[in-house]
Every structure is written in C-alpha cells, then in structure tokens.
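A single protein chain has been removed from this complex, and every other one stays in its place.
Right, chain A next:
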Amino acid sequence: MAIELKMPALSPTMEEGKLAKWLVKEGDEVTSGDILAEIETDKATMEFEAVDEGTVGKIVVPEGTEGVKVGTVIAMLAGEGEDASAVEAPQPVVEAQQVKSDVTQETPAESGTAQLASEARPKVSDPEVPHGTNMKTSTVREALRDAMAEEMRRDERVFVMGEEVAEYQGAYKVTQGLLEEFGAKRVIDTPITEYGFAGIGTGAAMGGLRPIVEFMTFNFAMQAIDHIINSAAKTNYMSGGQMRCPVVFRGPNGAASRVGAQHSQNYGPWYAQVPGLVVIAPYDASDAKGLLKAAIRCEDPVVFLENELVYGRTFELPELDDHVLPIGKARIMREGKDVTIVSYSIGVGVALEAAEALAAEGIDAEVIDLRTLRPLDKETVLESLAKTNRMVVAEEGFPVCSIASEIAAICMEEGFDDLDAPVVRVCNEDVPLPYAANLEKAALIDAPRVIEAVKKVCYR
C-alpha cells in the first residue's frame, strides 16, 4: 500500500506553507530520518523528514509551490515490493483512508487563540501620520525588523542581542536579515541566560550604547526581571539623573497557541506598574514600526511588548523615510458615540471585531488602542468617556490588578461624573492558561464576550 506524504504542520499556528525545495526525486530510496524537503512558513524554514522506508513514487506538489495547505498530499511513497513508478497520486476528491477504530473520535476544538484572530482593521487613520501619505502593506514582523534596521543604520551605538537573533534569523523571524547587513558585532547570539544577558544589555546601556535586548518570549524575561526593574528602571532616579539606561527589552508577550501556562502570559500590567520604565504594546504594523523606532531613540529604558499571534498579520504601513510615533499617546482606531472599548495589543483586534458586530445591532462603539501602557494616555480615555459615557476594557490577560483595573480606577477617580454605567472589564479567566483546546478557548477573551459586556453597560 503506497503511503501518502502530507504537508506537515510545523508549528501550532501553521495553516499553510511553501514547498521550498525537494531534496529527493522520484525513484529515490528513502529510510526514516532522511530529509525529504524544505518547507517554509512565514516564521521559519523547516526540514521535512521521512518517517517510513520506501521509494519515492510520485511528487505531487512541485517545489516552489506556495500556499500549500497543511494535510495536502505532497508525494507518494511506495513500500517494499511495490512498483514505485506505478504509484498513483490520489484524486483530490478521494477521501483519505479511513481510520479503522472502534474508538469514537472527537474532533478537538480549535485553539482558543483562533478567537483572537481578527480581520477587522482600523477605521480611522492615525492623525500622527501626515495626511495623504502613501501606504503600503506590511506584516507586523517586517515592520519591527525594518524599525530595527533603520535605527541601526542611523546610529552605530544600536545593536541587537538575544537568543537566536543572528544565525537562526530570530526564533520568530523578527530579526531576519539583520546579521547579514550589520554583522556579528551588532547582531549577537547569546547563550540561554536571560538574567545574564539582560544585565549585560543594561550595563552596556549604562556604558553609553543603545542595546535592543530580545527575549524569545517575555515569559523567559521572568528570569531577567530583576535587571529590568532594579537595574534599568531605577538607576536614573537613584543616581539623581546622572546615569541613564537607554535599553529596549522586546519580544513576544501574551498568549500563544496551545503552549500551556508557562508560555502564555501577558506581562503588560507587571511592567506598567514600575516607575522608571516606558511600556509599549502596539497592535498594528504602523504602530509597531513607529513606536519601536521611538523606543530605540528614547533615553529611558523601554519594555516593548509584541505579540506572536499578530506578527504575521498584514496592515497598512505609511511609506515614510522616518516613521517615528510619539510614545505615550493612545490612538482612536474607530470612532463611535455610544460606548468606548479600550484595549491594547492583540485585544484591539477583538475590540474592532466586536465593534463591527455591534454596529450591525445599532450600537456605535469607539475603539481606543492605548499603544503605550506607561505612561498611560489618560486624557484620550477620559475624553472618549466624556463623549460616550460608557466604557468596556478588553484585555488579553489576567483580570486581577490588570490594565483594565487601572482604567476602571482612572474613570472612577477622574471621570466619575461622565459615567452612565460602571466600567466593565473583559479579561481572560483568572486561571493559568490551560493546554486543552476547549479549555484554552474558554479561558481567553473573544468578541462575543466584549459584545455582551458592551450590551450590559448600554443596558441593552
């Protein structure tokens, strides 16, 4: 019986990929462990290995084919005693062989992070971008890379260090191509020692350089948090303003797909609590680029929180020679008059989805992207509250002592007279993020929960 070789899923979120290269040809003998092909996703290039022994019968998908869906048959393998040349590829309509089993199979629920996906895009252009600027499309990943590359061209003191940032081209491909352009002096692979290299980056900033320290994810920055808080954030104050620490700590933050509790946490509220830090958590490509460039130029230590699930999303990006955005300014992503939904990072997509659905029901929601978590743009939040008199905060993160809690407190203290209803928080469930798909789904925020909260504050 010929064996079907199917396009593999090489990461939890991979849906399709490019069949970059076949390393075998029809008629080749292969044994398990042989590398058959190279497959590229937007994140990485991976090798596809043989599991079974046999002879390559038919190559169904030629190399160079883009957008090959996971599970597509890409080649046929003839087993022992079979005539490889006679092996036929299955017709697309023919169903794959049935699994013979008495066990009832349930299709597992899709990952909870699927509900964080969003096709909604900002409805209002950023007033910081000059009117009439040409726009191109870019992924957030490319925007971040370009921000770093532009700043490295501009200032010799800027360098990038972190795990797999150089030769591997970035664990999430954010630093792709930087090693080639800037060399090993300025694009530095570190050993897996977050505490150590966060301290070294901080010390280098004290010594006058402009380090960008990449954490593979912010979960691992927990090992390094002492240097972020005690060494980087407090030194300018403790030195009476003598010793600056212009370092950027950046990397993906927040829930990722099916990676469980230790790899899925939003640290925004943790860092936003600390005087001496600037904390930025952008959503779209324009903000990612404009704010990362601002962060690198900034004289203060910056925690720059990205989101793995957003890296591959495409947005409009202004075509400007030097697209730098102001730190500490929220952005109105959609104008509305009935209710304000405040969010940041991946939550903004959820909020926009909710707003679109609400519009169909006659509720006109304004969506604010905080963009910077510290210092927080209270003014924009309070102005919006004064207009809509109702507020919901959507946050992909724990509810207790969250940014949402802070927004609620600000509205109580400084916007009480404008409130027609209590501020409602829509956050993840107050549990470590579970692995099982159905539980993960239940734990994370989604548009329906935001819609429900909006209706509640609108008494609808």
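Keep in mind that, in the parts below, contacts are C-beta pairs under 8 Å (C-beta built on N, C-alpha and C of every residue); 3 or more make two chains touch, one makes a residue touch a chain; residues count from 1.
The working rule: contacts and distances are computed from a predicted model.
Participant: The chain that is not shown, which UniProt protein name from "Pyruvate dehydrogenase E1 component subunit alpha", "Peptide/nickel transport system ATP-binding protein", "MaoC family dehydratase" or "ABC transporter permease subunit" does it carry?
Facilitator: Hidden chain identified via UniProt as "Pyruvate dehydrogenase E1 component subunit alpha".
Participant: Of A:E299, A:E319, A:E361 or A:E452, which one is in contact with the hidden chain?
Facilitator: Counting the whole complex, the residue in contact with the absent chain is A:E299.
Participant: Per the definition of touch given earlier, which of A:A86, A:V124, A:M243 or A:V431 contacts the omitted chain?
Facilitator: A:M243
Participant: I'm checking contacts with the chain that's been left out. Which of A:T202, A:N266, A:S286 or A:N428 qualifies?
Facilitator: A:T202
Participant: Given the full complex, what residues of chain A touch the hidden partner chain?
Facilitator: Residue positions of chain A that touch the missing chain: 159, 185, 190-191, 193, 195-209, 211, 226-227, 230-231, 235-244, 275-276, 278, 298-300, 326-328, 372, 375.
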